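Just one protein chain is left out here, and the rest sit where they should.
By letter and in written order, the chains are A, B, C, D and E; residue numbering begins at 1 in each of them.
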Amino acid sequence: MFNRSISKLPTVGAMSATVFAAVAFIATPAFAQEVPEHGVYILNSVLFLMAGFLVMFMAAGFCMLEAGLVRAKNTTMQLTKNMALFSIAAIGYYLIGYNLMYPLGTWSVEGVLSGLFPAIAVMEAVGVAPDAVDDLSYATTASDYFFQLMFCAATASIVSGTLAERIKLWPFLLFTLILTAFIYPLQASWKWGGGFLDEMGFLDFAGSTVVHSVGGWAALAGALVLGARTGKYKDGRVVPMPGANLPLATLGTFILWLGWFGFNGGSQLAMGTVSDVADVSRIFANTNAAAAGGSLVALVLTQIMYRKADLTMVLNGALAGLVSITAEPLTPSLGVATLIGGVGGVIVVIAVPLLDKFKIDDVVGAIPVHLIAGIWGTLAVPLTNSDASFGTQISGIVVVGVFTFVVSWLVWTVINMVVGIRVSEEDELIGLDQAELGMDSYPEFSKQV
Amino acid sequence: MFNRSISKLPTVGAMSATVFAAVAFIATPAFAQEVPEHGVYILNSVLFLMAGFLVMFMAAGFCMLEAGLVRAKNTTMQLTKNMALFSIAAIGYYLIGYNLMYPLGTWSVEGVLSGLFPAIAVMEAVGVAPDAVDDLSYATTASDYFFQLMFCAATASIVSGTLAERIKLWPFLLFTLILTAFIYPLQASWKWGGGFLDEMGFLDFAGSTVVHSVGGWAALAGALVLGARTGKYKDGRVVPMPGANLPLATLGTFILWLGWFGFNGGSQLAMGTVSDVADVSRIFANTNAAAAGGSLVALVLTQIMYRKADLTMVLNGALAGLVSITAEPLTPSLGVATLIGGVGGVIVVIAVPLLDKFKIDDVVGAIPVHLIAGIWGTLAVPLTNSDASFGTQISGIVVVGVFTFVVSWLVWTVINMVVGIRVSEEDELIGLDQAELGMDSYPEFSKQV
Amino acid sequence: MFNRSISKLPTVGAMSATVFAAVAFIATPAFAQEVPEHGVYILNSVLFLMAGFLVMFMAAGFCMLEAGLVRAKNTTMQLTKNMALFSIAAIGYYLIGYNLMYPLGTWSVEGVLSGLFPAIAVMEAVGVAPDAVDDLSYATTASDYFFQLMFCAATASIVSGTLAERIKLWPFLLFTLILTAFIYPLQASWKWGGGFLDEMGFLDFAGSTVVHSVGGWAALAGALVLGARTGKYKDGRVVPMPGANLPLATLGTFILWLGWFGFNGGSQLAMGTVSDVADVSRIFANTNAAAAGGSLVALVLTQIMYRKADLTMVLNGALAGLVSITAEPLTPSLGVATLIGGVGGVIVVIAVPLLDKFKIDDVVGAIPVHLIAGIWGTLAVPLTNSDASFGTQISGIVVVGVFTFVVSWLVWTVINMVVGIRVSEEDELIGLDQAELGMDSYPEFSKQV
Amino acid sequence: MTMKYIVAIIQPGRLTAVHEALTAIGIEGLTTSEVQGYGRQKGKSEMYRGAEYTVHFLPKVKIEIAVDSKMAEKVVETIKSASESGKIGDGKIFTLDLESALRIRTGETGADAL
Amino acid sequence: MTMKYIVAIIQPGRLTAVHEALTAIGIEGLTTSEVQGYGRQKGKSEMYRGAEYTVHFLPKVKIEIAVDSKMAEKVVETIKSASESGKIGDGKIFTLDLESALRIRTGETGADAL
Partner (left out) sequence: MTMKYIVAIIQPGRLTAVHEALTAIGIEGLTTSEVQGYGRQKGKSEMYRGAEYTVHFLPKVKIEIAVDSKMAEKVVETIKSASESGKIGDGKIFTLDLESALRIRTGETGADAL
């Protein structure tokens, strides 16, 4: 069976891995020292399970980050959206997403549309025997499904933050279903499904473009159709609406930081050989370095620019650092990884006020963090990976960007015309918790006027 | 040595696994490709360690869920109870629980009472050699102990939520000791210790009945002896007492969701063969699907029934979905798992108000989630696992239910008669934090009247 | 290449492990049952990755614990410090810390100063082949780096809690850089780098002394130079300043508890043999037992001494239990581990008020938990490990203590003289969030006077 | 004057009782807020991490009611009996003159506005 | 007397409007606080976990302004028009006599203190 991993293996790693594997296979004395085929299969699957639950936990991270950065009167709604979108992703990806994303070589439109579309995801049989597994050289189908589903859900989580505090619950969830069942998996198939972007040589190790920029583009389209929160931009001035609970936002950021080891590390897609586990290890170390770089740069810059360090920017900075390294967490050295992440920090500090200039109201800063830093991260791949070229990287960014933005914009516009995506101004004033859900997030704490 | 796993292996998985193993052993050419015996032992142990720390983290999940759903004036107490019960479980299970639960074939009352009772838990020696381990075909004793202890603690966590806001600290902790040292392990031995329920063919993969319904029964007995919170049921009407911190409750739910991958996945009890790791992977995917089903159904139902989505029901729904799939997370397909979990969501939306009708005051909805959904999950096993029969499943449910409820009820009643389990009405009015602990959970935030 | 693990392997485990390995190697029949060399390398690396991300998450634990125990007006600052210090540790440890800590046998001052100082950390090449790895008998360099870095960061986290609510942001971060780049790695090299303390036979399995007491000593020095919070000690009486958010503090404690399985378990440094995985399992079980012991003892003692259980002491007690078992989590039996942890609980209940007597203002109780319990844990090693002697343990404690305290005190004093480490009394009154950052942690909740 | 402005400081736990009693005698409006009070009841002493301390200000509820003078006496009486526990800290009821009142919605003034 | 103490209970959403309107007519100081009110607007009914219940007390904002008697009328008018929505629950404006005022910083008294 066609190998899910082939399109995603970091070329450098892949080569030496393969070469070495070959060598080792012949070299009889060394042979007994090799991990047996089943062991490789098991260890690869363990990587997916471990990385998968770490990425799953990122849903909690996004939820806490957003719950902390919205105002108290919209917090219950933000929590509800995050719980619901994570659940909906599980449905959408199961129904058509998974097979739309991984054609396994069979295309109905070569390199563009999976031949397995539409079809639900099917796991290997219970107690499957080694000779009956889908791909003994890779990992269990269910562990791969579990891991990939979490990426799909993460994409949806990105959108909810930007559109917070003014979008209606159900229209948002409808978009989420379309995003997780169709938009995300389709464009992901072009790269990770072995489609035309992969053929082109576009490189995106763990998804700066395929995951993060896609979430960012969908969020941007939504923000434009939806408009800014009432009173956010008043006679030419920006009116900040501070988040109600910064400890929650910080907790969310730490959880995302943790989950990212699974996000990037798991994207090695293999852990059963010496070189694979060494690569996964490099990725863990680099991922941490990039996050540190992003948060420190944001800390220093805000101190210099505003003469006061801005925690919310530091949180965004750490995440931007993580997004920046996601396209290539393997090849950079620790120092370079720190710098790549650091640029993410610069992006946040510059882009957040810039978006406000354009009256694009992004409640949690998801567009700078996931879209802009995602583009930067994708462009940075050629800096440390000779298999990547700026031209190809740019085409990949543009193709994915245009597709995702246009389709998302259309979907948002249609939903808006049909049911309307925005709550009434009065409901917005009262807050979505009371107006739409009738449930306060902190019912007992009296709020300052 | 008698194999701890034998009684718990999912039959289907077990069979093919064994069959295949046998085959493989003979087939010399394949042999070199096998994972060596030590590797299997190590990988099984790694499963227990990984799953164990995930289930351990569920203690934080329960704690946050409960801390978020009680009122601010009782939050410090709820936190204290959760910290304490988790610690007490470690004592009770160590002193007698573990050996009471796993007789390893030696019964003092055949199939009913462990022959190793009473005896403390003893781990393998430091740096134990392969030929000296307790069971080289299974896993390290300490990893098994660690994993099983966390299940015992989870049972206790379930009880604290239902009885919140009116039960005294120490009587509650006394019951916890009895539950974790005696009640839980004894009934668990009947199934997972290879006792008479296991002989009967009762199937409960990860504990919808053995863990969740037991926690639920103990909570129900406690709720009946304890009575409802003052003012909860006033002249025939239900007076809601909204939770003080919904972000915490949501965080708790996400943490529980995460921990459940360890809860169900670890219950495969093996990860060292291709078929075992494939089964663990299936379980991860199914567990996630069921949670998603439960939360979405609760979301839609509350929207339809109350015209407003109810976050607290969505949280309960996700958990009910998880409990529902716990009895058989392996054999269902992803779609069926989603449906089984979805029924859990229905249960929550119907049972929560129903309990109020009977004036049973369950502060966090633990009875619908763990008891009722636990029964449903156990009954659902035959739907996808041909080795299960409704008759046997029902007998198992009844036996465990009657035993746990009756014994718990007696223990609660005795404690109540001797020391009294309920705080004074005045203390309840002031709140347990001030009255019993003299420490506010949020001392600086002014509370609304 | 010199083996990073050699100096840290628990002797008992090491011996039997080696002996057995030798035996096994000869015993041809058994041979096929051995885990191949590559498998051991991979599994050891997996241990580091898994344990590493667990220890990384402890940064979130410290952050939440501290954010919950400071007052609302200083919470944003505490969050900022925790995010920043974790990032700074990644820089300091990368630049010189790692190679300062692990000389790999080359000393510029024998047993005292690494010959690899100063030098940045360098990982193995991308897709490194087995014959090119740094140490095929150990684990990937990057996984080791990742794991060790998290210990360094934990040391810094300890300091921030003690000095909360009155120290300026930047001076604190400057100290953090010096601590993580120089102070921690240097003294750690004396033991874990194979330096003179290791030669002496000083035993500290996971760092009761090397990590926790070092954080504690640095915190103590800082507290003395910094002084107590204004109004904390008023005409001979202690004026408590209750933490603003106990649920956060409890969450933080649970997260730390979780992370500790990685902290202690990973310190086995190997998981690829039957005896190593059995040892890791023992460590998991013992670590949990010690935490339970510490929290329960604190619960009971505060109930007896103050007639009211004190949650904040219970949280400290659990952590003190964990610190106490950290020097030797392997050799004790479950019961003894519980007792060793229990003594940690006693320490907390006695030492917290005692420090106040000396007007040493430790906001979160880090000194009792990490320094005093760390000393106790180190002294307790000989109780269960015959390779340890009280004399050597005491010398180790003293050497590390004197060095860390003196150097830290000097650094604090110099920084204080040059820039001043303390905010103005007025800023302290207003709160650091407003005064230094201009950002409230909970802007909407009205605060009680 | 024809209207009184009654300010009552009561124990938090008594609000519901007072509210019900006042509705019973036909009071159609009132305003409440959380306050922290100090008085004879000198505050309470607590333990925190082994240190004893006194909380000087205790949570109370403040009720403000504008009423027609004729009702004033009755309202005060009602609040008293509904909030009285006999324990120290029960609180106070203050009566001030109210010169004028206006109902924003309708512009009604004087007693009609209440 | 020469000064009035105006107490207005308004809808939270109206504070900004009222504040701006008052600044416009030259009011240089005021004090606000969160209160929970009960009145004709009998509170609202909510669902929580399948149970219906009524929230009797609704969040309101209380504004206190000490003004020179000459200004009183105008201030009341301004608050009224700025906070009026015509919907039940708009609130009330009460005017009390103010005997004396003192500016802590300067010791100024009477109208100068405002």
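Here is the rule we use: a residue touches a chain if its C-beta (ideal position, glycine included) is under 8 Å from a C-beta of that chain, and two chains touch if they have at least 3 such contacts.
Small disclaimer: the values here were computed from a predicted structure and weren't measured.
Partners of the chain left out, restricted to shown chains and counted across the full complex, are A, C, D, E.
From the options A:Thr250, A:Asn264, A:Thr312 or A:Thr404, the residue with contact to the chain not on display is A:Thr312. The missing chain, though absent from the display, is touched by one residue of E:Met47, E:Ala82 or E:Leu98; that residue is E:Leu98. By the touch definition given at the top, chain E reaches the unshown chain through residues 5, 19, 28-33, 64, 66, 96-105, 107, 113-114. Seen from chain D, the chain kept out of the figure touches residues 4, 7-10, 33-40, 56-57, 60, 62, 76, 79-80, 83-97. Along chain C, the points of touch with the absent chain fall at residues 429-430, 438-439, 446-449.
Here is the rule we go by: only the chains that are shown with their structure count from here on.
Looking at chain C and chain E, the chains that touch each of them are A, B, D. Common neighbours of chain D and chain E under the contact rule above are B. Of all residue numbers seen at the chain B-chain C contact, under half occur in both copies; the interface is built from largely non-matching residues. Farthest chain from chain B (centres taken as the mean of C-alpha atoms): E. The centroid of the Cα atoms in chain C and the matching centroid in chain D are 53 Å apart.
Chain A and chain B have centres, each the mean of its CA atoms, that are 32 Å apart. Distance between chain centres (mean CA atoms), chain A to chain E: 48 Å.
Among the residues of chain A, those in touch with two or more other chains are 36, 39, 46, 50, 245, 251, 438-439, 442, 445-448. Shared contact sites, meaning residues of chain E that touch two or more other chains, fall at 33-34, 36, 46-48, 57, 59.
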